[in-house]
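Written out below as structure tokens is the structure these notes cover.
Rest of the complex left out; these chains stay put.
By letter and in written order, the chains are A, B and C; residue numbering begins at 1 in each of them.
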Amino acid sequence: MRLVHKLVITVATLIVFGPVPFATVSAADRDKLLNEPGVYGTFAAFRVEDEWSRLDQRTRQAHLTSVKGVVERYREKLAIDTYLLRGLSGHGDFMLRVHSTELKDTQQFLVDMLATPFGQYLSSRTILNGLSKKANYVPGFPDALKTELKAPSESGPYAAVIPIRKDADWWALPQDQRLAMMQEHTEAALPYHKTVKRKLYHSTGLDDFDFITYFETAKLEDLHSLVLALSKVKEAHHNRRFGHPTLLMTIKTIDQLIEVLGK
Amino acid sequence: MRLVHKLVITVATLIVFGPVPFATVSAADRDKLLNEPGVYGTFAAFRVEDEWSRLDQRTRQAHLTSVKGVVERYREKLAIDTYLLRGLSGHGDFMLRVHSTELKDTQQFLVDMLATPFGQYLSSRTILNGLSKKANYVPGFPDALKTELKAPSESGPYAAVIPIRKDADWWALPQDQRLAMMQEHTEAALPYHKTVKRKLYHSTGLDDFDFITYFETAKLEDLHSLVLALSKVKEAHHNRRFGHPTLLMTIKTIDQLIEVLGK
Amino acid sequence: MRLVHKLVITVATLIVFGPVPFATVSAADRDKLLNEPGVYGTFAAFRVEDEWSRLDQRTRQAHLTSVKGVVERYREKLAIDTYLLRGLSGHGDFMLRVHSTELKDTQQFLVDMLATPFGQYLSSRTILNGLSKKANYVPGFPDALKTELKAPSESGPYAAVIPIRKDADWWALPQDQRLAMMQEHTEAALPYHKTVKRKLYHSTGLDDFDFITYFETAKLEDLHSLVLALSKVKEAHHNRRFGHPTLLMTIKTIDQLIEVLGK
């Protein structure tokens, strides 16, 4: 009977959301959310509980269709990306990256997602919050370096999140010394600029880290080489915590993710 | 039958508490609890267990009405604030901040809340206790700075809790050196005084931290900038632990919180 | 049927233990256990599992009556004190402090308690063991200080446990240097001697700490001030670990504790 009850809800959900053409955030708006300063990025990793896999195939599909409805509804104002952790990382089964201009909108989305029948089988321990900001040090870089940084980077299917906490000495350094170190850091990263896409979020005060570094690449070996190159510059001495957790995953569409979770 | 039993209890609760006009702590008393020295503040984060979401809607609503009754009854002598962690922090689903002149009254409230049918679905791992005290260093500050500190601060909807443990060197410093550092700290914080409301609790001996710093703001970016500014002053070198956990959340009324938890 | 079975056991327990006048350890013996050197003190914090609260009121009362029987039986030779953690600390729901001249007697008591129907709903992760010893440093203190230490201290309703691990440098110091530091430590604590009762247990080799410090007070603010004062003396530089966990709680009789747990 409980199952029937849930199916009724799901069907109702389908009636309400299913056939409605979703007004997904426009490509231009998504571009803004992903590229402009002053946007909040949230990285939320979820573990699917064992009971989920004990449900029958049909119920799971119905539940996943319902959660997809919530994701699509919120895509009208949020940029939501979906990732598969399972099989690459022990920190969860999947991850959502959500960009918004107000964290309370992100919270509303995650609360609504967790209130779906599927959400009731999720546990959520890792949530990282960061803010995109204008580049701190780039304006002080030589012009040649600035130009190189403007070249486009290739992407996917792999993505990684490495949160970082700096030590007290780092923050106590004068701006010009930090600038010099960040220039060395940036030059060390240049050889991988084309094949590894990077994005930086500032998270001091928003969670237990100072930065969330986010990567996308088709060549994991280059991600490895990049992070190794960054380990060798002076600025690396000021990382009090690096990773813990390091999240490695693949970029998936919501439909691909649903296919995996529905199996 | 168990359900019937619980509904009977709930109805009984409603009969007893429901229509009674609650003598909530007066605005003046609440103001005292929130602003005077010698008041204890407790920050208790709760996780709602999975079984809760398996209950039917009606039972959940009844349970939440019952817990609201407990909160309102204790509001006669305690100042109780409610927050939503879910979707912003992995450390729990909601948080209560309780102010009282005696921690045993806070304990009694939390014990009674956990004894409600809803409380039986809660797990409680993070509890921080602190004490409001007269400002240690402000009396030694220049008059101009003291004046600026008297300007009002804006609030909500965001709130954050960052507990801090100082190192042994900090406590070994003579008062005048700590005063000088705290003046630098305070001046670094000034630009955010208007948009970020702060409150300090002393917790040495009451839990594993020395301070609980509490923030409210409508501009999360300013909270970020404030904590970053505080990372750059000399006093920051004496933080042995900072955050872990950092709790980020939104301020909610009890009714708003119940709405989220009842979904 | 299982319930019936349990009730039968409980009733049987009542018949055996209920009406028998318990030969509780005499006040004099309890005094010895609490005040003489060479006595072992065990601090065991317990969490009550969720299933407990799903039992009906009557079964819980019967189970608690049964566990009370075990406590009272062992009070013939052990000094057993009971505390409520719930609502003040995230480390458990209640704590037992047990004093005995042989730890195996304490173990036998806890094993028997965990074998009761109530014990089957308990999980036990934090157990600290310590030993009371003659004062190490007091004999070397000035006479005036010794006299002040003999004044009585007030007690309850609050209690706290702060375990401490010293660093290798501390133990490598010559006795006279440690004596000097402990004299400074003791003098810093003196202003709170009257309102905060302290007791020290030595635990090197018996668990992961060197000392268990135990406090009782009616004025929590003085406990805070005391621990803060102790943070400012030179000896504090040698604390490798301090707290983690810090347990804050209220002293309860076994009947008061049963009342809370039976709700």
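What to note about this one:
Please note the rule applied: a contact is a pair of C-beta atoms (placed from the backbone, for glycine too) under 8 Å apart; a residue touches a chain by one contact, two chains touch by 3 or more.
All of these numbers come straight from a predicted model, not from anything done at the bench.
The complex is built from one repeated protein sequence; 3 chains are visible, and the structure file as a whole lists 5 copies.
Throughout what follows, only the chains that are shown with their structure count from here on.
Rotation relating subunit A to subunit B, from a C-alpha superposition: 70°, rounded in steps of 5. Between the CA-based centres of subunit A and subunit C the separation comes to 46 Å, rounded to the whole angstrom.
One finds 29 Å separating the Cα centroids of subunit B and subunit C. Residues of subunit C in contact with two or more other chains: none. Listed in rising order, the residues of subunit B touching subunit A in the complex are 50, 53-54, 84, 86-90, 157-158, 160, 162, 215, 220-221, 223-224, 226-228, 231-232, 234, 236-237, 239, 243-246, 248, 250, 260, 263. In the complex of the two chains, the subunit A residues touching subunit B come out as 38, 40, 42, 44, 49, 51, 103-104, 106-111, 114-115, 119-121, 123-127, 129, 131, 168-169, 171-172, 202-208, 210.
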